[in-house]
Every structure is written in structure tokens, then in C-alpha cells.
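One protein chain omitted, others in place.
As written, the chains take the letters A, B and C, and residue 1 is the first residue of each chain.
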Amino acid sequence: MVIWTLAFGCCTIPIVGWVSDRLGLRYVREWYSSLVIALAFIPYILLIRLVARVGVVVYPIPSLFHSILTVDMVSVFFILPILIVGFASSIYSTSYMSHDTGLNSYYTLLSAMILGMIGVVSAGDFFTFFLFWEVMSISSYALVAFRKDRWEPVEAGFKYLVMSSAGSALMLSGIAIVYGIAGTLNFAGIALAMRTPVLASDPWLILAISLIIVGLGIKAAIAPMHTWLPDAHPAAPSPISSLLSGVMIKTGVYGLLRFYILFQTLHAYWSLILSILAFLTMFIGNLTAMFQTDIKRLLAYSSIAQIGYITFALSIGTIQSISAALLHVFNHAMMKGLLFMAAGAFYHATGSRDISVLEGVGRRMKLTGVILSIGLLAIAGMPGLNGFVSELLIVSAAIQQELYLQAALTIINFVISVAYYLRLLQRIMLKEPRSDLSRVEEAPATMIAGMVILASLCVFVGVYPSMFISISELAGRVALDIGSYITSILGG
Amino acid sequence: MYEAILVCSVALIAVALYGFYSKRHMIKMVISVEILVNAANLLLIAFGAYRAPGYVELLPQSLAILSISSAGGVTAVALALILAVYKVYGTVDVRKLRRLRG
Amino acid sequence: MSLPILIQAVLTPIVLAPIVYLAGRRLSHHVGWLAFAILIHSTAMILMVAGSEYLEVYSWVPRMGWDIGFKLDGLSLPFALNIAVLSTVIAVYSIPYMEHRIGDRPGEYGSYYALYLLYAAGMLGAVLATDLVEFYIFYELMLIPSYLLIARWGYGERERIAFMYFLWTHIGALALLASIVAVYWVTGATSIEVVKTILRNTRIPFQLEAGMATAMLVGFLVKMAVLGLHVWLPHAHAEAPTPISALLSPAMIGIGGYGVIRIALSFFPRFFTAYSLPIALWAFLTMLYGGLMALSQDDIKRLLAYSSISQMGYLLFGISSVNMLGVSGSILHYLSHGLGKGILFMIAGILIMQTELRSISRMGGLASKMPLTALSTLIGFLTLIGLPTTSGFISEWMIFGGVIRSSLASGSMDKLIVAILGLLATMLTAGYGLWTVRRVFFGSIPKHLEEVREGSVIALTPIIALAILTFVIGVYPAPILDRLTQTVMLSLNLG
Partner (left out) sequence: MMEAWLCWLTPICGALLTPILARLGHKVRDYGAVVFSLLAALFASRLIPIAVEGKIIWERYGWMPIPGAPVYVGVLVDPLSVIMANVVSWISFLIMLYSLEYMHGEPGLTRYWFLMNFFIGNMLLLVLSDNLLQMFFGWEGVGLCSYGLIGFWYRDDRKYWVGTPPDEYPPSHSGMKAFITTRMGDVGMLVAMLAIYSYSGTFSIPELQSNTMWASTLMESGLLTPILLLMLLGPIGKSAQFPLHEWLPEAMAGPTSVSALIHAATMVKAGVYLVARIAIIAASLTHIIGFESFHTFFIVVAWIGGFTAFLAATQAMVARELKKVLAYSTISQIGYMMLALGAAGITANFVEGLTAGIFHLVSHAVFKASLFLASGAVLHVCETKYMDEMGGLRKYMPVTFTSMLIAALSLSGVPPLLGFWSKEAVLKVCFETGDVALFVLSAATAAITFFYSLRMISITFLYPKSKHLEELEAEGLHIHEVSPIMWIPYCLLAFSTLILGVLGRLVEEFFHESLSHIIAAGHLEAVVESHGVGFDPSIASLLASVSALVIGGLPGYWFYVARRGDPYSIVEGSVILKAVWRFLWNRWYINRLYYILFVNIPISLAKIMNRWIEVGFFNGLQYGVSLITLRLAILVDRFMEVGFFNNLQYGVAELIARICRSSRYLQTGSLNINMYQVSIILIIILLILLVSMGVL
């Protein structure tokens, strides 16, 4: 089991850390935590095979009443980027965080956060969902504000904490109301209960949905609830930024997807809300990103925009669009993880995140520069890299549903985003350095290794998307097939 | 009876939201979070009772307990952060925390 | 499955690009020869199967029905040949030029040639592609390296211009993408041949067809830089490093024309027949506008850039005829424009290298100092003017013949008038061409050019090679024309 591996890691990392500190061994803790995450791949692969065979795997959690983990294709698809980006950022942290103190707690929190995210996407009822949600959230609060003696992480962390915990509470209220209506916290049970059309216009249900959308929306940084993100993501240490931007906000998306499926009588309304929010998010993200001077802040806004695309794809609600959204979740995790790591590498080397200071730094740090270019081109939707494939699928899903206006708006957003990605590329890679960068050196090997993992996946998916397209399509099909979901969990 | 509790908890939600945008003291913000969590807990308990009158419904109550404990964790982190903010900024006025913008 | 020949031609440069990059550090500017060798290989691969129609298909994303295929038929042959030959000879030309441009920074040669190879491979892939998605990927793949090449080694405000270039063509490409997606949902296929058959056999509403065709046309015409969509071109072509200008203008922008013929025209013949006159008019205006603008330029590369706009007008003009003669003429014109403009841009580079000048008004009398250059310039312009015995004539008469035939066939007097006006616009080409030759090479030599010498042999050899090719095709076009007209007639169903 993936979760148990990580939970084991959470428990043992502080011990290993403490022991190695005592013995004066360097990097043992770092390598240990990377190893734990890497080990999680083994149960993950077994899990995939199981899911492929069975469809939905149900694990009861002992000693917690009725709480279960249910893993289907969608969950499996979400776990993959979490593990990959988690592993990459863990390796990356080895040198990136080497000057910080309190690393025991850092790595513990890191694996707790990964644990939380995996738990969220494999939860089978609201209890489990909320449990892991809080594990993930609390560890991320702590990680954002990890360098707590500086002003930026503290301010951003506090804003993040207040907004996000308010979001959790709002979501919990929604969950409570849903429980009141359905009488169960189990997803399958709720789905079964929600099949009754009478419920569709129950005001309480409407309140519940609103609360849940807002609660998840805050986590997923859907505009106008995104305001914590541009603060928190740049403020966090770069490996954490890449985890936050790359995968954590996607748990919100996962929640939206899951609940979208559960409340199947409400699809039309849900789609309406989501599509409105999606375009708001896209435009705000893209337009605001345009003139950012801080590289990580720019990337943060770009994440908002990407969430907009994903939300839009969700709002269409066909198999094609859901699978496009899933593929984009994966792709965006790779690209954005990569970009934040590259930005972090520049920050690590120059001590600045200001783009005007970083101008031309790609010439000094060639490898990092090339990796950054891959990421930027991928996210700008260049064919041959992964971003293109999923963006193409999103647009084509929209056109298939004859949503021409929406497709056009999305394409306009692609164009706008290309502008700033390209400008960033140009300034980092091509300009003559404006400030003195002569002492800047290439990033350390472990940081490069973390980035290379993600970059090679970007290229691989771009060149050979076949496998990922089929998996995501399968996942999309499974996601929408609510009937067999209910049967396989509740039986009969 | 249940309706009263429900209305009460919705009112709590409103109060919390009001607190979020009117209070400048950071601890008051955290208290607003607590109020919001309590509103949710109240809803859970109320619905638990509503679904099974006269019994103790395990599921919602355990969820409520979970949420109380997690809120405790959140509050702890929040208070630590407030302390850090006070060290760095010398104030606990949330409107002074406006260096990150634009 | 046939032998993997064309895939070699396209993928070898891509795969070897990193090696060239690494070798660049060691070999400095000599790495150009390595790039040359790689491109020679690609050219040889293409020539090897140039004899007849040749098709390779590899499965890529079977779930979505996407394939990777490469097809060399009469239609893609002139394009592939032009791209292969031009990029090969310009690789040689780049050696002295980039030595001049980069100078003593050996690290940069590697990146230049690596990008150069990617660029060439992108263009080749685009014209050989058999699948819409594949086509689109290559279509964009040629954009990135060229963008980087301009932004890195261009002149003037190169970053802003490269950016503008990228954005314009990318917007065009997205319009194309939208159309491709729409076509996919209408037909359920992405293979060009299959889509064509399906579209031919189903009656889709004309409005839908017109919408898709328009989006597609706009996408391609941005790349062709016809009037109104041309804003990026004069800047990009003028400020790019000259070898890249010599690929951008003769090889790349014409791929827009290829797209129109191969994809838009074969998918939506009804649309093109219905809107033949407006398209012809648009093309005519492009010719006129480009010619007039060229007339008023003082910067030699800018002049050539505007001339390219004008020449793309010819291409579109031929396409607007929607018959075998005109369309074949357009394709051949791509080739002859490629040869002519390739020569001219390389000459511009030689002038820049030898005189450090770009302003025509500051040159003069150079014919006695650089006779070979003068002769080649004349040949280049004569090809554009369409003088018989150069390939330009063959293509131009076919274009105009096609338009006149279609106007006579449809009995449209307006179109005949446009055709005659279009032919009159060729006068402008003669005007700016010969005038430029006169201003640059004839007359007395100004003082500051007394010391100028002939360009280096390495730089002149590619030019002369192209000049010879121009005449060969001009005198004996049958080998190309034979396949071309057959393919155009059969595959596009044009009479």
C-alpha cells in the first residue's frame, strides 16, 4: 500500500534524522526520505495492476468506523504525478535545503504532505477525505512558512492558513449538510442517494454545493478565491512550490471532479458554475501573469490560468473532456514542477527572483536554462511537448460539444500565455545579463537530477503521448461511469 | 429543534465570514476560523441527531471530533505564525501584512 | 511498411542536433561542415525515393487515430527538394557568415547549428507529413528554432521582432489548430488522405465548410504573410541573421502555401471555387503592395522581405485559379522563388559581410569589385521577374495561365481583368529588381567602398549552385513538372 509506505516514512524520518544528526552523518535523512518515496512506487505499480484487473479496489481502514479507501483509475491517475513530483522535489531538496535548519521536520512534513495528497485522492468517504485533507493542509501550512524568520513566508503562510482553513471548514459544513441529506458519508452511498431527482432543488443541497465548491475552489485556487496562491507559492521553498503548484492544487480539482460525479442530477448547474469560474480564472491568471517581475510569482499566476483550463475541461463533462482534464493535470504537474524547480535553481544560484536580475542567467547556467526552456515551451503548448497534447484535447473536446465560443476564448488564453512564457524564455535565455552574473554557477547535481526527471517526462509525453492518452481516456471513462462505481463498492 | 440548530449554525457561518473581512487583529481572524469550524461541527452533530433520533450516530460525531482536533492543529500553527509575524513585522494587524500584492 | 528512408531524412537532423551542439565547442565554426554532412544525408534520402510516390507510416497514438507518416509525392517533392537543397547549401554559406556574425565565441557555433538542424528538420517534416496532427507539430517545430535563431543572432531590435514573429505565426497556427480539430470532429480522422476522402463524399453544410476553410486559410496565410497578415514578415526577415533570412523567406513562408494546397484546397474545393475571385483579388493586392513597398525600401534585406510578400501573392494567385495549371504553377513558383530569393538573401549577406552596409543608397558600382556577386544578383532577380530560361518563368506562366484559364472557363470578366492586372504587377518586380541591381552594382564607386573585395569562395559556391539549378529547371522542367501535374490532377481532382 502506497499510503502505508509513506506513513511509515513519516514516522521514521524524524528518528533517522535524529540518529544521523547525532552520528554526524550528512545527507542520510535526505536520502532516506527520497528512498521512502521511491519505495512507494513499488506498491503503486502493484496497485495499478490490481486496479486494472478489478476496476475499483476497496480498503477498509481498521479501527475507524466505516471509513474506506477506494482506488479506481482516476485515483491511480492522480497518484502518479504526486509520487513523481514528490520524489523529484525530495531529491531536489537535498541540495536546495542544505543550508536550512530543522530539516527533520521539513522532510517529515514533506512526506506527510505527500501522504495527505495520496490519501485525499484515494479516499472512499468523506471522513477519510477530510482526514487526509487536513493532514495535507496542515503540513503544507507549515512548509510554506518553513523559513519563518523572513517576512515573506510568514505573511504568505498566514494568509494561506486563514483562507485555506476557512475553506476546509466551509467544505466541512457542506459535507455535513450532504450527510444530513444522504445519511451516509460514503461516496458511493451518497451517489446512490443523489440519484433521486427530488433532491435536485432542495435548498439545503444547494447551500451544500455552494459551500463545497467554494471550499474546494479555495484549495484549487479558482478565481476569485485564488488570492492566497500567488503569495504562498513563491514564498515557499522551491521544492515545496513545485509540489504545491504541481500537485496540491490538483487535489482541489480532484475533489471538484469527484463531487461533480457524485451529484449527477446536478450536472448542468455544476457545469455552468464551473465554466464561469473557469474563464474568470483563465483570464485573471493569464493577464496578471503578463507583467510580473518575480519569476515565481509569474509561474504562480500561470498555475492559476492552467487551473482555469482544467476547470473548463471538467465543466464540459464528457469522457473526452474529463480525460483531457486528467491528462492536463498530469502534464501541468510535470511542467510546473519543473519550472518552479528551475526558478528555484536560479534563486539558489543568484539569490534573486527578480526577472530583470535573472536576465541572461540561462547563459551561465546552460543546463538549467535548457530545462527551463523545455518547461516553458511545454506549458506554452508547443507541439512535440506534453502541454500541446492535453491542450489540444481540451480544445477539441470543447469543439466536439460545439462550444465554439468557449474554445475560442481558451485559444485566446493560450495566445496570451504564450506571450509571457516566451518573454520569460527570451529574458532568461537570450538577453545579455544586466547584472553581474559572473560568479553564478550551474546548479548542483541533485537539483539537476530532480529537474531532469520531470523534463524527460515532458518530452516523453510530448513525443509519445499514446500511452498517457489511453490511460487518461480510460480514467475519464471510469470517472463518468458512476453506476459501476456504486456497484463495485456497495455491491449488487 | 433541528431547524433552530441549523439556522444557528448558518448564522455562525455568517458571523465567521463577517469576522474574516472586518477584523484586523490576527488572533480574531483565527477565532473566526474556529467559529467556522464550530459551525460545521454543529451542523454535523445536528444532522447526526436528525438522521438517527435518540441514538448516537458514530460517523458524524467522529468526523466532528476529527475536525475539532484538526482545528486545534491549525490553531497551533496559526498562533506560531502570528508570533513569527509579530517578530518580523512588529504588529498583529492583518492589514499591515500587505507587502505581497500585485 | 516501406523502408525507413524518409523518417531518416527528417529525424536524423533532430537526433543529431545535440551532438552537433556538443561538437560545436570543440570544432568552433567548422561544425558547420558536420551540419552540412547531416543535411546532405537528408537530401540524399529524399532523392533516393524521389523517383515515384513513396509513403511510410508509423503508428503513433492509435487510440486517437494519429499516425506519423511521411509521404513524398509529386506535390511534396518540389517542396521537400527545395527545403533540403536550400538548407544544405545554406549550411555551407553559414560557415563564413556566422564566423563573421558570431566571431570569437566558439561556444555559440554549436547552438547555432543545432537549432539550424532542428529548423530544417521541422520544415522537412511539415511538407512530408501525412497526418494533420503530425503536420501541425512540425509546423510549429520549425517555429521555435527559427524564433531562437532570430532572437539570438539577429540584428536591430531582434528580441522584440522575434517575439512579434513568434506571436503572429503562433496565432495563425492556433487558428489552423482550431480548424484541424473541427475537421477531426466532423470526419473522425486526422490522416490527410482519409479526411479528404470523407469530406469529398459527405455533404457538410457549406457554412460549416466555409468556417473551417476560413480558419485554416487564415492560419496558413499568416505564414505566407499576405497583405494584412504580413506585419511580422518585413521585420523578421530583415533582422534575422542572413542565412536564416535565406531560409525563412524562400523555404518557410511558402510552406503556408503548401498547407493551403495540400490541406485546405484538397479538403474544401467548393469553398475555393466559390471564393476564387476574392482570393485572387487579395493575392493581387498582395503582389501590388509588396512590390510597391519593395520599391520604396533602402535597406536591402527589407527590400527582399517585401519582395517575398509580393511573391507569396503570386503563390496565392495561382491557388485562386483552382485548376491544375495554376496550382502546379504555384507549387513550382515556390521552388523558383526559393531559388531566386535564396540567392538574393545570400547575396545580401555577402554585401553585409564585405561592405558592412545594408543601405542601398550608400552602395554603388560594386560590379567591378565583385563581378560574380553582381551576376548572381542579376540571376536572382531575373528568376523573380520570370525571365524565360529561369525557373521563374515556367512557374509564372503556369500561374497566370491557370488564372486566365479559370477566368475564361467561368466566363468571369472580372477575374480576367484581375489576371491582367496581376501580370502587370510583375512589372513592379522588374522595376524594383533591376533598379536595385543598378543602384548597388552599377554606376561609379563611392569612396568608402574602394577597398571592397569579392566574397569568399565558400560563400559564393552555394549561390552559384542555386543559380545553376534555376537554369536547369528553367530549361528542362519536365522531371518535376511531370510528377507535379499528375499529382495535382489526381490527388486534388483538379482539371
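We adopt the following convention: a contact is a pair of C-beta atoms (placed from the backbone, for glycine too) under 8 Å apart; a residue touches a chain by one contact, two chains touch by 3 or more.
Note that the structure is predicted; figures quoted are calculated from it, not measured.
Peer 1: Of the chains that are displayed, which are in contact with the missing one across the whole complex?
Peer 2: Visible chains that the missing one touches: A, B, C.
Peer 1: Can you work out which residue in C:Ser59, C:Thr197 or C:Ser296 touches the chain that's missing from view?
Peer 2: C:Ser296
Peer 1: If the hidden chain were put back, which of A:Leu83, A:Ala145 or A:Leu170 would touch it?
Peer 2: Only one listed residue reaches the unshown chain, and that is A:Leu170.
Peer 1: Of the listed residues B:Leu12, B:Ala64, B:Ala78 or B:Leu97, which contacts the missing chain in the full complex?
Peer 2: Final answer for the missing-chain contact: B:Leu97.
Peer 1: Among C:Gly211, C:Gly431 or C:Pro446, which one is in touch with the chain left out?
Peer 2: Checking the options C:Gly211, C:Gly431 or C:Pro446, the one contacting the hidden chain is C:Gly431.
Peer 1: Pick from A:Val28, A:Val58, A:Ala193 or A:Leu207: which residue touches the chain that isn't shown?
Peer 2: Looking across A:Val28, A:Val58, A:Ala193 or A:Leu207, the contact with the absent chain belongs to A:Leu207.
Peer 1: If the hidden chain were put back, which residues of chain C would touch it?
Peer 2: 164, 228, 230-231, 289, 292-297, 324-325, 328, 365, 367-368, 382, 385, 387-389, 393-394, 397-398, 400-401, 404-405, 408-409, 411, 419-420, 423-424, 426-428, 430-431, 434-435, 438, 441-444, 476-478, 481-482, 485-486, 489, 495
Peer 1: Footprint of the hidden chain on chain A, which residues?
Peer 2: 158-159, 162-163, 166-167, 170, 200-201, 203, 206-207, 209-211, 213-214, 217-218, 224-225, 227-228, 230-231, 268-269, 272-273, 276, 283-284, 287-288, 290-291, 416
Peer 1: For review purposes, identify every residue of chain B that touches the missing chain, sorted by number.
Peer 2: Given the touch definition above, chain B has residues 17, 20-24, 29, 94-95, 97-102 touching the missing chain.
Definition applied: only the chains that are shown with their structure count from here on.
Peer 1: Would you mind pulling out the distance in Å between where the CA atoms of chain A average out and where those of chain C do?
Peer 2: 43
Peer 1: Where the centres are mean C-alpha positions, what is the separation of chain B from chain C, in Å?
Peer 2: Centre separation, chain B to chain C: 65 Å.
Peer 1: Quick one: chain A and chain B, Cα centre-to-centre, how many Å?
Peer 2: Whole-Å distance between the two chain centres: 25.
Peer 1: Using the touch definition up top, name the residues of chain C that touch chain A in the complex.
Peer 2: Chain C reaches chain A through residues 60-64, 133, 136-141, 144, 147-148, 151-152, 159, 162-163, 166-167, 170-171, 174, 177-178, 181-182, 184-185.
Peer 1: What part of chain A is in contact with chain B in the complex they form?
Peer 2: 64-66, 126-127, 130-131, 134, 137-138, 141-142, 145, 148-152, 154-159, 161-162, 165-166, 168-170, 172-173, 175-177, 179-180, 183-185, 207, 230-231, 235
Peer 1: Show which residues of chain B lie in contact with chain A when the two form their complex.
Peer 2: Those residues of chain B that touch chain A are 9-10, 13, 16, 20, 26, 29-30, 32-33, 36-37, 39-41, 43-44, 46-48, 50-51, 58-60, 62-63, 66-67, 70-71, 73-74, 77-78, 80-82, 84-85, 87-89, 94, 97, 99-100.
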